[in-house]
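A single protein chain has been omitted from the complex, and every remaining protein chain is retained in its original position.
Chain lettering (A and B) follows the sequence in which the chains are written, and residue indices restart at 1 in each chain.
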Amino acid sequence: MEKRKDAGSAILFIVIAIGGLWIARTFNTMSAVFPILVLGLLLLFSVIYLFVSLYKTAENEEEPSKIFTKEAITTGIGLLIYVFLIWFAGFLLASLIFLGGMTWYLQEGFVFGRKRMMNAAGSAIAVTVVFFLLFRYVFLVQLPTGVFIQ
Amino acid sequence: MKRHFQFTAIAATAILVVTGCGTGGGASNYPSETVTYSIPFGPGGQSDVEARRQEPMLEEKLDTDVNITYKEGAGGAVGWTELVGEQPDGHFISGMNIPHIILQPMTQDDAGYETDQINPVAIFQGTPIGLAVPADSDIETMDDFIEEANSGEQMTISGSGTYSGHHLAFMQLSNIEDLDMEYVPSTGAAESIQNFLGGNTDAVFANSNDLVTYKEDMNILAIGAEETFEALPEVPTFQETGQDFTASIDRGVAVPPDTDEEIIQTLEETFLEIANDESVQEEMINEGFEPLAMGREETQEHIDQLSEEYEETMRELGEIE
């Protein structure tokens, strides 16, 4: 299994290297020197990696930890939703929703019932408001307001 | 449970109201809120210093807060791309640099904006570009330089940026005199001076303020100003040494396209008033800049004229099709 995955990543990198070289041919000379050098190296290393992974003996493999566990996928999706919400509803609202939602979700198995909700809301409001005020009024950063509110 | 949700919602709304997310009114009561003055470069750069100089006077004359923000990247293109997409209500203004706003759309398909989308208000500062060689060089005049460049040994000239003011000055000089030289760009003015002072290139194209700072380490052959440059009166212009071109980085301010004429007028008057202020002009000269005060129309003509000139040079050199 691990062997197949390594070979898979190797092939992915080979594809990236060849694709990059294909794009780099349109650059003017000085812009192309470095990319071609680096992509050439990437191609070389990935080909070696492919061979090494194919001929690797199975015994010295460690038990790989699972990459896509339920928690990891939920967090990943949560992050993507957060970014979308910032674009759509602005930084402040999105952060309140994300912090509240994430804290609520992560307390599963640790905190229960009414307290779980209180913690989520409390931490979301406290963190967001403090840092929002700090950035907006002390650091003078104009945080995005979102297309929805505009 | 529901109560907590309500509380969250109320808190959120309250913050939204307090921080003022509404948009401003029309032209009659301009400015009705904080004016954001965007600098398409990093903090501490020359554009920033100029904006900081103007900030207190702008606040006083416009009677509102002015908030300077930085939007750096791609030699200013990121900032100007944002500018052309902003609300045209005069509450978002941006620093504008010539020739950058002309050259970027000319040389890149995906610059993100077009030159005619930049809606100029005024130009208030010029930085003529000069050509210099090391102080101990045998080259003493522009004629010596051209002779040397024609002697067969390839000369290298340091400068800041590709398709930038320095690069263009290089292209114009080599085009007019038909010279074969090598332009060695750095990512910033400081780096290019460092390259030159370290003896890595034969000559340097440098901004007037750097020429003033390092005048003891270099021999300045000519400068791209239109007439004798006040901070360096002994240096001839390129036109005086027989090369018919000017080279300068001009700083001004612009607003998004379709901004109300009345608002632009208010801004134009304010910026020109500051530009004509004697103490501001004196400070600029001391730092090695050329105080300018070009209004909206004059600025637009200047941009149009330069666009034409640059396009011709670039076409002749085969840099664009």
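Convention: a contact is a pair of C-beta atoms (placed from the backbone, for glycine too) under 8 Å apart; a residue touches a chain by one contact, two chains touch by 3 or more.
Operating definition for what follows: contacts and distances are computed from a predicted model.
Colleague: Absent chain per UniProt: "ATP phosphoribosyltransferase", "Putative tricarboxylic transport membrane protein", "PQQ-dependent catabolism-associated beta-propeller protein" or "Cysteine desulfurase"?
Modeller: "Putative tricarboxylic transport membrane protein"
Colleague: Using the definition of touch stated at the top, determine which of B:E182, B:E297 or B:E316 touches the missing chain.
Modeller: Answer from the full complex: B:E182 touches the omitted chain.
Colleague: Using the touch definition from the top, which of A:L39, A:L93 or A:A121 touches the missing chain?
Modeller: Candidates A:L39, A:L93 or A:A121; residue touching the omitted chain: A:L39.
Colleague: Tell me where the left-out chain touches chain A, residue by residue.
Modeller: The list for chain A reads 5, 9, 13, 16, 20, 23-24, 26-35, 37-39, 41-42, 45-46, 48-49, 52, 65, 67, 69, 71-72, 75-76, 79-80, 82-83, 86-87, 91, 95, 98-99, 102-103, 106-107, 109-111, 119, 123, 127-128, 131, 135, 138-144.
Colleague: Touching residues of chain B against the unshown chain: what are they?
Modeller: 42-45, 48-49, 52-53, 68-75, 77-78, 81, 107-112, 154, 156, 162-163, 182-187, 190-191, 193-195, 197-201, 212-214, 216-217, 283, 287
Simple rule for what comes next: only the chains that are shown with their structure count from here on.
Colleague: Let me have the rounded angstrom distance from the C-alpha centre of chain A over to the C-alpha centre of chain B, please.
Modeller: Centre separation, chain A to chain B: 37 Å.
Colleague: In the complex of these two chains, what residues of chain B are touching chain A?
Modeller: Per the stated touch rule, the residues are 1, 4-5, 7-8, 11-12, 15-16, 19, 21, 23, 36, 67, 69.
Colleague: Could you list, by residue number, the parts of chain A that touch chain B in their complex?
Modeller: Residues in contact with chain B: 90, 92-93, 96, 100, 114, 117-118, 121, 124-125, 129, 132, 136, 140-142, 145, 149-150.
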